[in-house]
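Missing here is one protein chain; the remaining ones are kept as they sit in the complex.
For reference, chains read A, B and C in written order, and residue numbers begin at 1 within each chain.
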């Protein structure tokens, strides 16, 4: 009892997996060109792609459960989880009351204990009542516990204007939440990526915020039969060009592609980079593209002030200032609460015309 | 009953005060050089300056009340409201239970009805549980109601690392909250400004988030006897120089001034701009300074990703790209949850050494 | 809907049952003391809401109305009966299922319909939409979209009303509170005791905000009555599946020292008879209240709900107790005779008059739709950057300066 305390030296952790996170099996990732083809005839909806991702992973790992409002008996407010109650039963597909802070925290506690929760927010707009749990607990548990407990959890749901839902229901949370270290944010723009990214999110041992869009749930595209995982932090080059780089993520990527097609008619060719995850952010891909084009327009569906667009532009000037032939530009939603009226809401979004005008001005053809 | 509906044309509002906001009397503002002197012998603490601001306004306007945890009988967890219960009584200085979402919402409802609430968060770290009320209701009420109801309310409290409080208690909320249109954010760096800005905040008919710092509450400086109001959206030039512009706000302004003093010894002279409010942001002042210096370092006590620093840099490249002789740089806190250990926390902050290094590298003397 | 045709008379209880229930022969209930005209106006209010909602559904199906749209049909008695028990200047706040509240409070069907059309003459100039009906002249502090969020606002409205009465009355030169929509320079007359009505759905019972609000209300003595419009479902979740102690909700209020009551929300007269003295007590004692008001919605949760979680029979069961039919029956039954629900007939409304009223309302709502159709859309140049700040200042946005736009037609 009276011997002087002995202070051992502690080894540096060298394994790729943190010792706090046993039972984690990261999928093995392949390069973009080795992924199964995006072309094909197995055309399904975005919501089905999400469902397949969850169901495949749930079949693999009994620790995974899905909880949220109306996910079970109602088959999902937006039918994302349709049929999952039938397959997995009420112990794994669980309807919750309207208590986002409570069930988000429940998920975090369950993740600490060793489960792999998927928590659905009917809309990320409703995640504000759960902000403390998702921002103070999930992303900080590993740090606060000195590496003892991580938080392998996926929060997912609709993000962004859903179509005349008014200002309380149209949040784009990435501008707010991406500021916080400890979490990862994925935001797919098409069914193929939705599936591949969600499967990766579920496997990842860190908390992942997965941002979908009500406006894309019905979008259809080929999704391959075979299993695939899309790694985080790798942007996809959706279209190639040489005059300007367009950087976007989530739903607006589709507006960018429309804009790019029209700009091509004017003789302006653009790179369209789909970031797919905003945290991690594949700034290397942005830099590569700007080294070619010298110009960049960032398209973001959040309000502008301190948004991901601001961050992208800041990283651009930090990382390739000398390659810039024109000041970086951004297109956000208008800087006002989301209006209900159709006329106002349409103008409010970062729509095609705004993107075209920004690119024209970047290439000096405004 | 059966006459065809007549659709009147509506006049455009032309008064400077919105018709929804009767009973508002904005103070009249003077230019910076007309404000009472910053020099003098009436030396008081930062917390006293805050208290004077509240008390003076409460004497003027019986609609103002102060609510928060421990603000009354305990005289404030940090003694900001010391003595106010004695002067104003328990109907206007009100202790609340630990229900931030509830009493923030209570304040918003009371503001709609016509009162002028000051809601104290013991720390802005605890505002996350109230995020829905303060972000979905306060800043959007005027818009959602089509101009019928504004929300004249001040939320105030400690922001940022308070000294080994760990990661749940050390939030800098400006990075998150400044994204949201409809609110204003003031963040003083010294007692003089604290008083003048808080009085303006209380008079303003819009919701104001007022960010103080536990680490500054004991700071002392001269605060003049006579009444004064500091307008929002006007930066103060705290130190003049020619080699580089430093932009900051809140507590780190003081680190910047220390760094500037040391840099002067190296022959590097800098402008130190104290923004005082981040929304509105006095980008005109930043542009003016950069037109002189050609270089800028932004110092911000939030995490870097999508922070106010990102926004400032983005606005800089939007507004004076061609004046830049060097890429804009930023100094934030480290991109990790706030650590408890003193050694780690000190390194974590945007401290003097980091600022000096950034300025050196901006002026090419790294 | 059943009220679209003249109501069939529901079966009468025997006068024996009635006497046992204390309805006949005992001292008159509050509603019995009211003039016929008042009851006829209640009936009209309920019929107006129903007709309005039918038109809303039609317009939604024609894609004239967008977003989420929550229909009030079935719950009309709730709002008409509770409003009748308070004064017009008592503040009211509610959730997103708010068309009934707007109309019953006095918003014109024009302003309400135009709002849903997203038009400039809507109550919020088309910026709020179906879920966010605000009406300052009628003291309606909004429909609110985030489940439970309005419960804290309700506490705040009650706080302010009490503060007005308790503090400002005694403060020399205190201004008239502007929540009323009156000009600032109106001379101050002493404020009286008010009571705030704050409505919420049964699903909102499970939001933390509501509990914090109950505790604040109980602690501070806030005159706010939380009226749970308990229609048995939150979306597809029956109350038993989402809420503990669903059979005894007043117990939840008891935990905050609030004495709650249960009320049958399908019978307007008995609703009023129970609610009126309760509301009076809350006002008089400046204390909070909690009402488990049992009602039912005939339509789906919103316009896109397939309603697989309940049977047609269940809906029908409630429709057979339809509140409009019941009140109409009482008004049309011979005066003094026992009528449906144990009420005494009023004999003050003929079938003719009832049909006239129906026709009138139909026309009124048709005109509202026409008005909404013809009202201009808000223009982005004028309206997008307006009403964001009451005091716009340079530097608030990097995109554009904010400004004041078109005057709200309600103000």
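In this section, a contact is a pair of C-beta atoms (placed from the backbone, for glycine too) under 8 Å apart; a residue touches a chain by one contact, two chains touch by 3 or more.
From a predicted model like this one, the values you see are computed outputs, not experimental measurements.
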Quiz item: Where does the absent chain make contact, in terms of the chains shown?
Solution: A, B, C
Quiz prompt | Contact residue for the chain not shown (choose from C:81, C:156, C:242 or C:392) | solution = C:242
Practice problem: Determine which one of C:218, C:232 or C:347 touches the chain that has been left out. | Solution: C:218
Practice problem: Check each of B:126, B:210, B:232 or B:249 against the chain that is not shown and name the one that touches it. | Solution: B:126
Exercise. By the contact definition given up top, give the residues of chain B that touch the hidden chain.
Key: 69-70, 73-74, 77, 95-99, 101-102, 125-126, 128-129, 163-169, 304-305, 332, 334-337, 339-344, 347-348
Quiz prompt | Interface with the undisplayed chain - residues on chain A | solution = 1-2, 4-5, 7-8, 10-15, 17-24, 26, 62-63, 65, 91-92, 94, 96-97, 99, 101-115, 132-133, 136-137, 141-150, 152, 181-182, 184, 204-206, 232-233, 279-284, 311, 314-315, 318
Quiz item: Going by the touch rule given at the top, which residues of chain C touch the chain that is not shown?
Solution: 206-212, 214-215, 218-219, 241-245, 251-258
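Here, only the chains that are shown with their structure count from here on.
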Quiz prompt | Chain whose average C-alpha position is farthest from chain B's own | solution = C
Practice problem: Measure off the straight-line distance from the CA centroid of chain B to the CA centroid of chain C, and report it in whole Å. | Solution: 39
Exercise. Between chain A and chain B, tell me the centre distance in angstrom, where each centre is the average of that chain's C-alpha atoms.
Key: 31
Exercise. Quick one: which residues in chain C touch 2 or more of the other chains?
Key: 124-128, 132, 144, 146, 149, 208-209, 388, 397-398
Self-check item: chain A: positions in contact with at least two other chains
Solution: 101, 125, 128-129, 166-168, 304-305, 335-337, 339
